[in-house]
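Every protein chain but one is kept in place in this view of the complex.
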Amino acid sequence: MTDTYFNELTTQFSYAFLDSETPVPDELYITVKPEACVGICRYLYEKCGASLVSMVGSDERPLNGGFRLYYFFSLPGHGSSVPQGSRSFVNLQMKVDERHPEFTSITPYMPAAHWYEREIQDLLGLKPVGHPDPRRLVLHENWPKGFYPLRKDFDYKTQPPRTSEDFEMKRVEGEGVFEIPVGPVHAGIIEPGHFRFSSVGEKILNLEARLFYKHKGTEKLAEILPFTKGLFLAERICGVCSFSHATSYCQALEKIANIQIPERAHYLRTIFLELERLYNHVGDVGNICAGTGLLVGNAQGMLLKEKLMELNEAITGNRYLRGMNTVGGLRRDLSEEKRILILSTLRQIQKEFKALIDVIMFLSTQRDRLETTGILSQQVARDLGVVGVAARASGLDSDLRRDHPYAAYDKVSFKVPLRTEGDVSARVWIRIEEVFESIRIIEQLLDTLPSGDIRVEVKEIPPYKYALGYTESPRGANIHWIMTAPDSRLYRYKIRSASYVNWPAVPLVVPGNIVPDFPLINKSFNLCYSCTDL
Amino acid sequence: MDQEMIEFQKPEENQEVLRTHLEELGNHLSEKIGKIFGRSLHIREVDSGSCNACEWEITALSNPVYDLERFGIYFVASPRHADVLLVTGPVSRNLYTALLKTYEATPEPKLVIAVGACACSGGLFQKGYASLGGVDKVLPVDVYIPGCPPRPQAILQGLLLAMDKLEQKIRKRNFSDLHEGDTCHRP
Partner (left out) sequence: MFRILKKSLSTGIVTSRYPKEPDQAPEEFRGRPEVDFEKCTGCKVCSEVCPSRAITYEDDLKQGIRNWQLSYANCIFCGACEEQCPYGAITLSRFYEMASRNKDDLLVTAKFQLSSCPRCGQYFETIREIRRTPKEVSHGCR
């Protein structure tokens, strides 16, 4: 499938190509000359309709004497042999010389790259030349200059001294303009982030969000753990996307080790992935009501969510579906009894959720708050590479489950809901429709669940191999990239979560709305801080 | 005990005893809160870098199934209104100052409860370049609630346990010299 692109690219940029390989099916890696990289990225983005899904910087000085940058693009499929709508990954890589630790920024052409490049600057000390906003991102001002945690000569346990904590935020000045600082410790029980609103009266003129308060060094920690323990770390990247992150991790390593997991494990994984989507979406719909002050809706939503969490606990032993996944399959099987339990619970949930929607979504007060609030335009969504519910509510038809099928998603039929309004209401409706689709998917899978093993033993993984692992989490695409090291360890683990790409969109949709609508907009995206900050 | 195994120790094993104690606590809880805080206990939740799972479990405490407010326990929006700080996460470097400031803003007598493995001991993250390895490295912790994440019931049990400790703290304060280390912010 990637051949078509490869041929096109070769004719266009033959002078810049150094090497190419397909280590795993569907992932083409091309080594390019640094000076031509921006041109090729622009060609892929502007001419081929590709989207930038991740960007990784890696310190490969011990291996080949330089840093290396990887650009990951998802491309639409070409030609007659390719199923419609399917996509493949084309990945560019280039070397950055140790003596000149800088590279040309692609952000001016692809705004989606802006955080990746700032992160690379913070963690690896490579300067993106021409970046429009090269402020610090991941490491705040308490971090001294000259320490780069992702470099190989930096030890995980090093704790450099704290330096001054002042930071610079953009200001809006003028008569009657107020600044409202919020966070990092919020009023509700939510995660920490700092928001600064500039407003006139109730109307918001500008919002600046400062995140990465929760940065704990997850990616660096993964490099010192064996892959078996790294799995538990992947489960703890984010609480409410535990299973998707763990599945991404396992799928990447299974590709690298070139093993086929049993069919039953694929089915079960898909079921758990959908259960995760269910409890998230049901909870989110309830949560929206907390934002509009409709407490009945909130309480009912939380009640339904609690029922789903209890179901999770009854079938897997953990309310967040932790401890099920493992590299090579699953750790626990699903008994017939539990299969019936899932089916009966879901039938009940479906009925109650439908009744709840009828009550809360057609109230005029509710609709007044949700509709035309926080509109994310399709253009902004595409420029920033927004994924998941937020993308599908703004007319971007993207869903990894259909575009890059994994696990057992190619065995089931489901609809990907799409709306074009891009407002809070559209995002809520996408979730509601997905709840019913998820239930349908789980029912189909449970009806055709194959019997057999659930696990293949994986003792070790080959060194210096790399692959992507990806899942469509409740919030959108989680893309993990793993490069392995000797002794069954990881050389580099890059986690790109859905929240990471969606966060920059939030401050852009808020201006023009009133301050009390911000919680509503925030809840409609329902982004996670932990899997952004890592 | 045989010769090759010298000894072993386990914490409070008797679950029956624990259970009765807990039931008793549940029965007397409202009474206790009434006596100590004029019928309400205010909690401020502080996330110091958790994975979000502990947050959701704490949120779940206020859903109709656990309904924390029936005990007179409330989550408040500001540490200045709080009696108890419920801290999750291993204390990330970027949140260190925020956590300290929150603690300072909480009026005496105050309790700190560490929720989840990360808060209790650093969990998976331990001590690293951006993780300080547990709340007790930064603040005095009064109650530890293990779990990854703890079930909502376990958090509730921890809160009940904290109540007992708070009572002790207040009693101690009444007899101790007030100007020694007094950081009371209440008017």
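Quick notes
We call the chains A and B, going by the order they appear; numbering starts again at 1 in every chain.
Everything below uses one rule, namely that a residue touches a chain if its C-beta (ideal position, glycine included) is under 8 Å from a C-beta of that chain, and two chains touch if they have at least 3 such contacts.
Only a predicted model underlies this, so the values are computations on that prediction, with no experimental measurement involved.
Counting contacts over the entire complex, the absent chain touches A, B. Within the complete assembly, A:Leu356 is the residue of A:Leu92, A:Leu356 or A:Ile521 that touches the hidden chain.
Summarising the interface, chain B meets the missing chain with residues 3-12, 15, 18-19, 22-23, 25-27, 64-67, 70, 117, 120-124, 126, 136, 142-148, 150-151, 153-154, 156-158, 160-161, 165.
Across the interface with the omitted chain, chain A contributes residues 225, 228-229, 232-233, 235-236, 296, 300, 303, 313-318, 322-323, 331-332, 355-356, 358-359.
In this text, only the chains that are shown with their structure count from here on.
Note on chain placement: the centre of chain A and the centre of chain B lie 32 Å apart, centres being C-alpha means. The touching residues of chain B, when paired with chain A in their complex, are 45-60, 62-65, 75, 77-79, 89-90, 92-98, 102, 123-125, 127-131, 148-149, 151. Listed in rising order, the residues of chain A touching chain B in the complex are 139-140, 142-143, 147, 149, 154-160, 162, 165, 184-185, 187-192, 212-218, 220-221, 232-233, 236-240, 242, 299, 302-303, 305-306, 309, 313, 319-320, 322, 528-531, 533.
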